[in-house]
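So the structure is just underneath, and the comments pick up after that.
Every protein chain but one is kept in place in this view of the complex.
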Amino acid sequence: MKKVITLQIDDKEVKAEEGKTILEAAQHAGMEIPTLCWYEGLEPYGACRFCSVEIEKKGRAQVVASCCYPAEEGLKVKTRSPKIVKIRKTILELAATSAGEDVSSKMRALASEYNADLSRFRSNAPLSPTKCILCGLCVRRCIEANWESAIGFTGRGIYRCIALFPEKAGLCSTCSYCRDVCPTGRTCSTFGPRPPFPRINDVLAGRK
Amino acid sequence: METVKCIRSPKDLEKLREEIKSKRKPSKSSVSVCVSTGCVALDAPKVKEAFIAELEKQGLKDQVEIKETGCLGFCEQGPRVTIYPEEICYFKVKPEDVPEIVSKSILEKKVVERLLYKDPATGKGVQKLEDIPFYKYQLRLLLENNAKIDPKNIEDYIALGGYSALAKALFEMTPEQVVEEVKKSKLRGRGGGGFLTGLKWETTRNAPGEPKYAIVNCDEGDPGAFMDRSLMEGNPHSVLEGLIIGAYAIGATEGFVYVREEYPIAVENISTAIKQAEEYGLLGKDIIGSSLSFKVKVHKGAGAFVSGESSALMTAIEGKVGEPRPKYVHTAVKGLWDKPSLLNNVKTWASVPLIVLKGAEWFRSIGTQGNSGTMIFSLVGKVNNTGLVEVPMGITLRDLIFKIGGGIRDGKKFKAVQIGGPSGGFIPEQLLDIPVDYDELVKVGSMMGSGGMVVMDEDTCMVDVARYFVDFLLEESCGKCIPCREGLRVLSSILSDICAGKGKSEDIQTTEEIAETMRETLLCALGRTAANPVLTSLKYFRDEWEQHIIEKRCPANACKALIDFYINPEKCQACLLCLKECPAGAIQGDKDQVHWIDQEKCIKCGTCYEICNFHAVKKLSGEPIPPPPEGMKPIRKLKGEN
Partner (left out) sequence: MELKSKFSLKEQPVKLRGIAGIVNKTIEDYQHDKSMLIQILLRLQKNFGWLPMEMLLEVSKQLGIPINQVYQVATFYKVFSLSPRGRHLIRVCTGTSCKVRGAPTILEKLQSFLGIDTGEVTADGRFSLETVNCVGGCALGPMMTIDGEYYGNLKLLTVKRILSKYT
């Protein structure tokens, strides 16, 4: 039987099992913290920073990613302070720098909610929009379903992208793990036999 | 090297030490040649070959020993050669100088004046290292032995007292006592964070899980920092001894030394050190006959600055991409393969044998309250004496730069010093009197980092340098997190535009907003501190930013798009050099006609500026360019006239 701890989220007392994250504790109490790269059942990744919350611990204030930070006894959490709202708006605008404004589903809804101007930083990226924020959900789902996944991350920094490994993509037409998880609509349920990512050879040769 | 003796007890170690010392004659002549990276770049191996040849020629092969030794940090004066037992230090030695050194210094015991370091204040040559102004104010606890030992020969290290700290720890102290001693010393992590080392050791020791790991961080990704390189190349055993003591203290059975791939000499020397320590019973099973068994592997980096971050380093050792992990649960508790792992920097490990041998009290007596011991800084950039400086914590920046560093080169004016690598900030003139320690630097928006100190002068553009750091981090970011990857991309684009004269009035505010978002939300220290150079540049040099954005002018004459090159017709000697070297063919003139630059063709590469021997090329920014002086004859300078 795991120890139960008490913390405060948005001035509400919440009980949680020790070892759970702030996000899990909040969800268990019926409170929603918005995320982009989190998905139930997958190991938290911490790439989007969208689930950031303000915490106060022993008088010290800090901003942490709620999907990774463990819930602790006596923690005071604020999930929608003015600082956090501003941060989330900026993160959406930054994410759209290379993803572009033409995103659908979750990200569009969040952009509307946080009044984010998705075209704000577009002029700073000399690329055609990728419609991908590299949240990694599709990759992580693929790895979970198939040990030798058909898609994976390559490159580093701004050259980071998702590539397709054609030899491993044989099962793609019957597997549907990477569909329906994408927050921008890049891998949506209507794509054909293979996920819409460039082949690894093309990525290496500089053709995306 | 002679027969290997396997050490099975502290007595064995002492016996071996005496045996080694008895075979060495302190009065015997020897030549020590530095063969670390810096001196190697200046052809030190050829100097060594020249000595071997000359000594053979003069029949002195058996009377004089030649030793390859490590870096003393004054690389610009290399190659360095020291003659013992007189301790005569020669700098900038070339192979052609060797016959004279052998004849005069070794045979006649006289000094070759022209190869001594010349004190700029007195104009006189200085014979001993300690008397050179660069070294006089230093306290070289960690780097001192670099000149005395051949890093590839463990017996040199043993002869100087090496591994006696390890023997003391293993046989006179319990692991808990070792941890206490390190705690009492108040040693702080020399890798950058400045976290209390003893506390980290205690946490790792108490964390549940086995096996435990002890790791050396020799990634030294901060560009401009080379003290870990120097220590690892010159005295790898000092680091190894500290690591083994640490393993004993926390109960680790396996260790790793993570060295950046760009330091091949360091990789070679630590690998040799590990092999020799194993042969001598100082590493491996039952170390010095105790119950401690500890093995160490070398793991090379592969060119990723972010992998120097502690959690990323551990992920790299696991064979994966060196991406940082969330550190809400410290790596001391869950590190390598989720086991308790103790990671410390090279300088931190090298400090440990000294603390064990001489005690925590002694260590605390050096430095300031809360910042004990010495710190090695790499003083580089536009300063006269560039190199490694080891000083007690608490020395002021002014003393470091002007007393030890000898002030700004070419008589230029100091502008800023950047401390802490890409995570650190700029410190302007008005703050030069702050004492250098972990806390004071954080207070002014910078940080100690690994101790890299890049000095900048009036010719450095503070917007351009901020852009340099953003571009550096952009290239090195792992790209996992949105605010880091995209934030740096946008900042880089904004800063490029500003330096190209395309800055917009809202740029400063946008920059601050992005920088703040990064600072608050990001996962790792690379991202969170990425804003430091930009924010400190804005804080202390806002006027330069505004001049770039509003006036389209670069006051330091550095940003290419905002400057024009112009040949001063009164200084030009019509030597044709720039004309020939101009890659764009933009220079007109003749051997009897003053040269001038066709601005339409000029690509602003700066070649003419760099190569003109008469300093006739000027940089203009925000000023109208005078019309070309076509057909003008040069005003010939008399020989020797400036």
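Going by the order they are written in, the chains are A and B; count residues from 1 in each one.
The rule is short, and it goes like this: a contact is a pair of C-beta atoms (placed from the backbone, for glycine too) under 8 Å apart; a residue touches a chain by one contact, two chains touch by 3 or more.
What you are looking at is a predicted structure, and each value in this text was computed from that prediction instead of being measured.
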Of B:100, B:176 or B:318, the residue in touch with the unshown chain: B:318
Contact partner of the left-out chain, one of B:261, B:361, B:506 or B:551: B:261
Selected from B:67, B:190, B:229 or B:553 as touching the chain missing from the view: B:229
Residue of B:216, B:380 or B:408 touching the missing chain in the full complex: B:380
Residues of chain A in contact with the chain not shown: 143, 147-157, 159, 163, 165, 167-168, 200-201, 203-206
Hidden partner chain, residues of chain B it touches: 37-38, 40-42, 73-76, 78, 220-226, 229-230, 261-264, 266, 299-305, 316-322, 378, 380-382, 386-387, 418, 421, 452, 454, 456, 460, 465, 468-469, 472, 475-476, 478, 581, 583, 605-607, 610-611
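Going forward, only the chains that are shown with their structure count from here on.
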Computed distance of Cα centres, chain B from chain A, in Å: 38
Residue ranges of chain B touching chain A (in the complex, touch as defined): 304, 321, 326, 328-329, 474-483, 485-490, 493-494, 513-514, 517, 520-523
Chain A residues within the chain B interface of the complex: 36, 44-50, 52, 63-65, 68-70, 83, 87, 90-91, 94-95, 97-98, 121, 123-125, 133-134, 153, 155-160
